[in-house]
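Our next item is chain A:
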Amino acid sequence: MVNTLPALVIIVPLLAALMVAAAGFIDKRACFPVAVAALSVSFLGAAALLVQVVNTGLAIEYRFAGWAAPMGIVYVIDHLSALVLVVITAVSLVNLVSSKQTIHREFADKEGAFISLYVLFTAGLIGMTATGDAFNLYVLLEIASLSGYALIGLGKARAPLATLNYLFLGTIGATFYLLGVGYLYIATGSLNMADLAAILPGMKDSGIVLFAFIIMLSGLFVKMALFPVHGWLPGAYSQSSSAAAGLIAPLTTKVTVYIMVRICLNLFSVDYTFHQLNVSDFLVWVAIATIVFGSLSALAQTDYKKMLTYIIIAEVGYMVGGFFLGNRMGMSGAILHIVNDAVMTLCLFMAAGIFLWKTGSEERGDLKGLFGSMPFTMAGFVLAGLSIIGVPPTCGFFSKWYLVSGGIAAGQYAFVAALLFSSLVNAVLFFRLFEISYFEPFIDHHHGSDDGGGHGGAGAVIQEAPMAMLVPFLFVSIMLLVLGIYSGRIVTNIIHFAIPAGVI
Partner candidate 1 sequence: MKLIGKMTILLCGILLIVFANKFPEFGDPHSPASTHLSPYYIEHTMADTAVPNMVTSVLADYRGYDTMFETTVILTAGLACFFLLRLPEEEEKEIYFRHVPTGVTIRIEECGAAPEDSDVFQRIDAQWVPRDIIIRSTSRLLMPFIQIFALYVVAHGHHSPGGGFQGGVILGAAVILFAISHNLRTTVAKISETSAAIMSAAGVFIYAGTGALCVMLGENFLNYGALAPLLGTDRVMARSHGILIVEIGVALAVMSVMIWIYYNLSSAGKQDEGL
Partner candidate 2 sequence: MIWQLDLIILVLVIVCAIAAINVKDLLSAAILLGAYSFLLCLLWAIMGAVDVAFTEATVGAGVSTVFCVSAVFHTTRRTTD
């Protein structure tokens, strides 16, 4: 009996997306339940896969069309991809559930198309994570990108222009990746990652392979918004609607980092990436520049959604830098941070969505007095802020701890300093937000009245977000604590096996 779980994880969302696309023109009410059901099945499948992989300790292979590895396309689910799959499906599901009303209000006629693109985007990311074929990854990357452009493109007034820039850079990135695959193909004649990994050690000194490595990584760097090529990210994400931002902001950059990790570790070996080529120091410096740049730009923003987008850029720097430290601590930190950062970013963007719903604006000043009127939401927001800063019981602390220890072990003190600097900046940013929302009185823009309450909005009436938004949000913010408490287990049971034995 074949284990069909790896196929189900992606096929169910794909079929659901098709049904939703058609249902959008027949009966709009069917769209949302079908999408939620499909994403739930996908999430349960991913969780089951993770349990299977952890219990058996072996990677699961699924052969599409029944052809064995180099001839056909296979899915390979190992510790790393199973972990990322769970994160992708969970984030997508929670965000969809929480933004039901927003989608309904913002895209009245196009609800079906939006949900269909949403599910297609998720399916693309799932496929990118699970695939064991270098070219198949490109196709799925394009699905995720195209649906991402569409989701972002229908936002605020400047969204189309920002999205068009994103599309140009995204296409350059994807085409560079495709070119890299072509170089590998001309050198080896194969497209399967495992097959390539077996052939490549024999041609270490080949210039073609070197260039394939360079161009694939540069393509991915464009896609993940590393420092010199980050320009598309802040505009695109801050102009998008909150339902789309809550899906795309947490996932796109993290999955791209995951692809980078996978290409460096499983396609080109650890030996090639870290010993044959002396690029890791250079890339750590690029990451440091990204962190410093992201943090400084975030300081300059008054629009909190734009501030969050610059924080995302800094976080990309954490992960890339941590990975290229080249030791076990740093890599564990980077991989753990993929998980934690996805959840933290989701939490922050959900909070931003609730604030937008409440105040109708994304200016920092308009958060005044929200502690008084939305105590639960603000409690969750404080947790998310503390996690981004890296305060102990939350998950942000643990991944940062691994990254810092990795940096010290590798002797990269500049990286450690950049991490601490960025935490400091985050502290400044978030305490400023807390201050505004705690001490300044709430102004209700909808009714144009100032309740004139004292500190903490003593006279304010509690007016929480609707349950459908609040419950998922609080669930995610509690997950921040849970992930923090269990992060030791995640590292020893899953991430430990995801890093090849050669890394010390």
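How were these picked? Simply put, all candidates are chains of the complex that A comes from, given by their letters.
Convention: contacts are C-beta pairs under 8 Å (C-beta built on N, C-alpha and C of every residue); 3 or more make two chains touch, one makes a residue touch a chain; residues count from 1.
Worth saying up front: this structure is predicted, and the values here are computed from it rather than measured.
Although all of 1 or 2 belong to the complex, chain A touches just one of them, candidate 1. Residues 1-2, 4, 7, 11, 14-15, 18-19, 21-22, 24-26, 62-67, 70-73, 109-110, 113-114, 116-117, 120, 127, 133, 135-136, 139-140, 142-143, 146-147, 149-150, 153-154, 160, 183, 185-191, 199, 206-208, 210-211 of chain A are the ones touching candidate 1 in the complex.
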